[in-house]
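What you see is part of a larger complex, with each chain still in position.
We just call them A and B in the order they show up, numbering each chain from 1.
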Amino acid sequence: MSSDHRFEVQAQSLGFPLSSPIKIGGNYTPALRDGDLIYVSGQIPRIADSIAVVGAAGAEASFEQACFAAQISTLRALALVKQICGSLEAVLLVPRMSVFIRSALTFTQHSEVADAASDLLSAVLGPCSAHSRTSVGVLQLPKGATVELDFIFKVSAQRNSL
Amino acid sequence: MSSDHRFEVQAQSLGFPLSSPIKIGGNYTPALRDGDLIYVSGQIPRIADSIAVVGAAGAEASFEQACFAAQISTLRALALVKQICGSLEAVLLVPRMSVFIRSALTFTQHSEVADAASDLLSAVLGPCSAHSRTSVGVLQLPKGATVELDFIFKVSAQRNSL
């Protein structure tokens, strides 16, 4: 089973629509390729026109909702990489994942929320999901979202055939 | 009109002095070139010896002041790149812009503040301003500044003639 197929399976099980375009809210590029690196802009858990999870983790948003939000943000990043490369089989490595979690003052399970994103990367990309990671707890995020994730993906120079 | 000329026009219209050196507050390199990438350290809206805008966006600092702060930080970054390359015509791409906005608890217009920086990049660099972006809302920033921005610029291997 290819990483593209595994991506579809994960997206369907999380209710993430594969057909809707990846909307962004600002004057920038959602994912920028420079040579064999793709810099993915900060992704909040937006599904079509609405933000799936808002509020501080540990207060308005539960731990489980924060994990779901991290998964949706990761699916968006993967969808953008697939759009650029044609196939997720092009991914070789994920040099950096940064996880910003809007946190209640007492919330300290940032690594555990980030694991939801890491586990999803691993389920889709297999051994090519190797990544470094930084997770921090912030006061606020755009549109009041619960999480925001950005990434650097390393992809093969040759486009993979589909 | 060259990007250097457009930079001067923007700097003048925002009251940013072109002659003053870019001061930093610590034991590090303000902008570090590694091959064709320039890593610009986090820039707060310092003009000469003072911080132009301090306080949390949405509380002590208005939305408009936060936007101005983002513009000043961006001008500082551009001035540093110009210092290293001789000319902003060397810039090919901006792989990453990270925007940290000191936020009131209820402030969620981070993307809109970041747009002020993105629009300025675009006004100066034109099509070479293509960039990925992440904006988050943080509790505090050095010296109480309202915003801090860091960047990775991609520049051409050859220095441009002036």
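Just so it is clear, contacts are C-beta pairs under 8 Å (C-beta built on N, C-alpha and C of every residue); 3 or more make two chains touch, one makes a residue touch a chain.
Fair warning: this is a prediction, and the values are worked out from it, not measured in the lab.
The complex is built from one repeated protein sequence; 2 chains are visible, and the structure file as a whole lists 3 copies.
Simple rule for what comes next: only the chains that are shown with their structure count from here on.
With centres defined as mean CA coordinates, chain B is found 26 Å away from chain A. Chain contact summary for the complex, chain B toward chain A: residues 93, 95-97, 103, 105-112, 114-115, 118-119, 122, 130-139, 154.
If you check the complex, the residues on chain A that touch chain B are 25-32, 34, 37, 39-42, 98, 100, 102, 138-144, 148, 150.
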